[in-house]
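See structure below.
All protein chains but one are shown at their positions in the complex.
The first chain written gets the first letter, and so on, giving A, B and C; residue counts start at 1 in each chain.
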Amino acid sequence: MTLDLSENLESKTRAEPRHVQLGLHDDQVLEMYWHMLLARRIDERMWILHRQHEVAFHVSGIGQEGCQVGAAYAVKRGHDFILPYYRDLCLTLTLGLTPRAMMLALYGKAGDPMSGGRQMPAHYSARQLNIVSVSSPVATQIPQASGIGFAIQYEKTDQVVVTCFGEGSTAEGDFHEGLNWAGIFGLPVIFLCQNNQYAISVPIEREMPVKNVADRAYAYGMPGVIFDGNDFLESYGAMKLAVARARQGKGPSLLEAKTYRPVPHSSDDDDRTYRSRQEVEFWKKRDPILLARNYCYSNNILDEDKNQEFEERAREIVDDANEFARAAPYPPAQEALNGVWGPLPEIERAG
Amino acid sequence: MTLDLSENLESKTRAEPRHVQLGLHDDQVLEMYWHMLLARRIDERMWILHRQHEVAFHVSGIGQEGCQVGAAYAVKRGHDFILPYYRDLCLTLTLGLTPRAMMLALYGKAGDPMSGGRQMPAHYSARQLNIVSVSSPVATQIPQASGIGFAIQYEKTDQVVVTCFGEGSTAEGDFHEGLNWAGIFGLPVIFLCQNNQYAISVPIEREMPVKNVADRAYAYGMPGVIFDGNDFLESYGAMKLAVARARQGKGPSLLEAKTYRPVPHSSDDDDRTYRSRQEVEFWKKRDPILLARNYCYSNNILDEDKNQEFEERAREIVDDANEFARAAPYPPAQEALNGVWGPLPEIERAG
Amino acid sequence: MSEINNIDALTLTLAQEMRRDPRIFLAGEDVGRRGGVFRATKGLVQEFGENRVVDSPLAELSLVAVGIGAALYGLRPIVEIQFADFIAPAFNQIVQEAARFRYRTNGDWICPLLIRTPYGGGIGGGLYHSQSIEATYAHIPGLYVVAPATPYDIVGMLRYALRVNDPVLFLEHKKTYRLIKGEVPDSDYMIPFCKADIKRKGSDITVIAYGLMLHETLQAAQQLIHEDIDIEVVDPRTLHPLDRDTILSSVKKTGKALIVHEDNLTLGLGAEISALIASEAFEYLDAPVMRLTGPDVPAMPYARTMQDYFMPNVEKITTAIRKLAAY
Partner (left out) sequence: MSEINNIDALTLTLAQEMRRDPRIFLAGEDVGRRGGVFRATKGLVQEFGENRVVDSPLAELSLVAVGIGAALYGLRPIVEIQFADFIAPAFNQIVQEAARFRYRTNGDWICPLLIRTPYGGGIGGGLYHSQSIEATYAHIPGLYVVAPATPYDIVGMLRYALRVNDPVLFLEHKKTYRLIKGEVPDSDYMIPFCKADIKRKGSDITVIAYGLMLHETLQAAQQLIHEDIDIEVVDPRTLHPLDRDTILSSVKKTGKALIVHEDNLTLGLGAEISALIASEAFEYLDAPVMRLTGPDVPAMPYARTMQDYFMPNVEKITTAIRKLAAY
């Protein structure tokens, strides 16, 4: 039923470190760790800013950096298309969205390149990076991803599309219809479900009658792949295979990253109403950044000094981004009226 | 993946005729045949009336009577709920809709008990029979069926729900969401797909990337059952098991009747634009009524005289219904304004 | 008599009604243990159990469709759409199905489904957590759209809605949830649909407003006393079908009308009210009917500056009224 591509990784010699088996150099691994760390520090600062009443809202990607950095490294930046969702801070950061941009969006300030202060924070977008604008209604991006896949097939380029969504969102009709199109037409789309086990307060048993989202791949004639989304290398490996498959014209895949959201759904949520602290603590021990750091330590890719250096660099970047955004003005009020329509084409009168 | 419940039927001794194995008496089988025949003759007359410009539109159930009569005999009439679709002439006739009612609806005449002449023909409905009103947008009835299943579970009765739809309609989000609810809550719903291999002109390969609709049952945690929808007994057997399952609180099933539509999609269609005559002829040899008649002949349930008698009775009924409907007046024009809202509750002023 | 806020009015009445009628159940995303993201269903799962307070999967189309099915069966479902913005996936089921069962069966099948949803802006919700959706649904015959704005009206209209035998879209302005407080009598009173309420009597100008804008308008009226402008404030409460008589008599009396809403101008509810007045009270009008609404942009921006620019408020209302008074 579900084809666990990560098995393929095991077939190589066990002697080599996992990242070498995956074709990754040490410095790439280090870079991946760096992006995860930076994403985490930005995200944590956003929580703090919310608690300090500096900003009105935050929705977080904490805990899901593993699969996100894996996905980011598996695609060609600016070439492939990404339709992210609101937790994809680490994914979009790794793909080139800047911390300053993210902070501007957090504050809703002028110059926010994602929406010009129109959308709530975490509605990632950057056309020059082929990152398609996130909207709040969940799952709408899924069939849109199939549309981009359709266009790629139409134009016969070697691009692929990755779209992300939570497991709760797979209950929407958009999920079914989007995967159905991709399956029928064999489109180059990777559907990456970040299964963090809750849709706000609703646990997976109430979201679907199957154990795994990937169990549904069969219904769409595509492979379903389950992997540990908190393990950045396993995530990278699974994504790499799916991307290759799509790029070779072999069609779509449904990927399921098993992960967890150790923080509340958003700054408006109180997760103590629906889950135990033990459960949360259990998962904090499986924190993707912790796992990545340990991997780097034990493979001599990182040492404590270097890590300290990273932490300091991250702090500087976050400070800079925050100060930059804080100092930025709000958009002029009348900007609200702009950009509803594009200019209409001019025509020379004829006929 | 798909659990073929019809296998169970084979476990009984082969010596007995199939209907006896299924627990059906001879006269029940005869009655089933009669309903199929009558449905067919009504349907054929409707095509003729359209060709004669007596009526403006017809959409047909021809070719699908096998699974429909099977379904009708598997449920408790007036007790269980049915959410049919526009091809369910035989199903709803067998459950108690009268030929006169159907002809009134065909003409759009006053007294049409399904809609008072408001809906197009074949939009079956009868509250006293628990037959829920068909609408034209496809697939909307599927999640509604789950709602009725939910109500049954809520009220703890032993009712079940059957809803019918074409295989093309399973591409709509409604299908996914409806089955998802039924699966999560274990609702007493039978989803009966009448797979006639086309959605108007679009063949199944363009509707879904899997061979069988039932292949999708696994994604909703329910059994998927494939059977020959042109074989009325096999259809009955499959339905009977699924109904029993639902009635015992064991949850929903997705049933797939493999069948064919040997006539155009509707009186507006020209099916020669999209399929060969050979294909149609092939299927006409597998006509469910032909198969049922032969079964009855070879099991001495019916002979040619009796069949002739049935044919005559059918002709009389169809003539009567047609003349009745033809003679009926159109609804008064201003009736168009009635029945938008129910009376508002009266209240005694207080507070 | 006790003073409560809008959200308490909801929660208390939901509980009371569920005690009264065992056919009533509640379904929606996070309505159970979480008690709803706005806490409107707080405590209900504890009192009524998971069977009657149902956490639904994240799927509005089927949430509404399941409500429809249950209503056809004879239950009294209440479904909560978490934000009005997210009702859009259920549009087909609401418009083509819920609102048409009675008509399409000539009264044989009925669909008493109640859909509750928080709508409206001013809370930093940006494009997708601030929308006003009333006009889209007020266009649909067979569907009641109500928007009670005070605890008193919420309690009375919610009780009534649960006795109406047609589908109802029950709109709750989310900014008023905790902002607006009011007296609610202990009796089991009800407020019928299709009855507007004159929230303030006045003689110079009729202002028609509902939801949060009703409260902004009442404040504006208070301020304008000092300028000797006496405003009559009509709260339609039921937005569809409108109480034409109350609106028209007020305008016939004052001769001037202003309609205020957050939704964008074009084909917002103000279009219908304005057309109604222009057609039925033409000879009484001393000035053109005026609309003060959100601008024609796709929805309300997030940044404070732009949000404030979008929203009508006391100041903009007083300015508009002054203009109308001077006409």
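Throughout what follows, a contact is a pair of C-beta atoms (placed from the backbone, for glycine too) under 8 Å apart; a residue touches a chain by one contact, two chains touch by 3 or more.
These numbers were taken from a predicted model, which means no experiment stands behind them.
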item	value
Touch with the omitted chain, as defined above, among B:Gln119, B:Asn180 or B:Asn230	B:Gln119
Subunit B, residues in touch with the chain not shown (by the definition above)	56-57, 108-110, 115, 117-121, 123, 135-138, 168-169, 171-174, 199-202, 206-208, 268-269, 273-274, 330-337, 340
Touching residues (missing chain, whole complex) on subunit C	85, 88-89, 91-92, 95-96, 99-100, 103-104, 127-128, 135-136, 138-142, 240-242, 264, 266-272, 274-275, 277-280, 282-283, 285, 287-291, 296-299
Residues in subunit A touching the chain absent from view	81, 113-116, 118-119, 123, 125-127, 132-133, 135, 137, 140, 142-152, 154-155, 173-174, 177-178, 180-181, 184, 338-345, 347, 349-351
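Please note the rule applied: only the chains that are shown with their structure count from here on.
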item	value
Greatest separation from subunit B - chain, by CA centre	A
Separation of mean Cα positions, subunit C and subunit B [Å, integer]	41
Subunit A-subunit B separation of Cα centroids, rounded to whole Å	45
Shared-contact residues (touching 2 or more other chains) in subunit A	171-174, 206-208
Overlap residues in subunit C, where contacts from two or more other chains coincide	56-57, 59, 61-62, 89
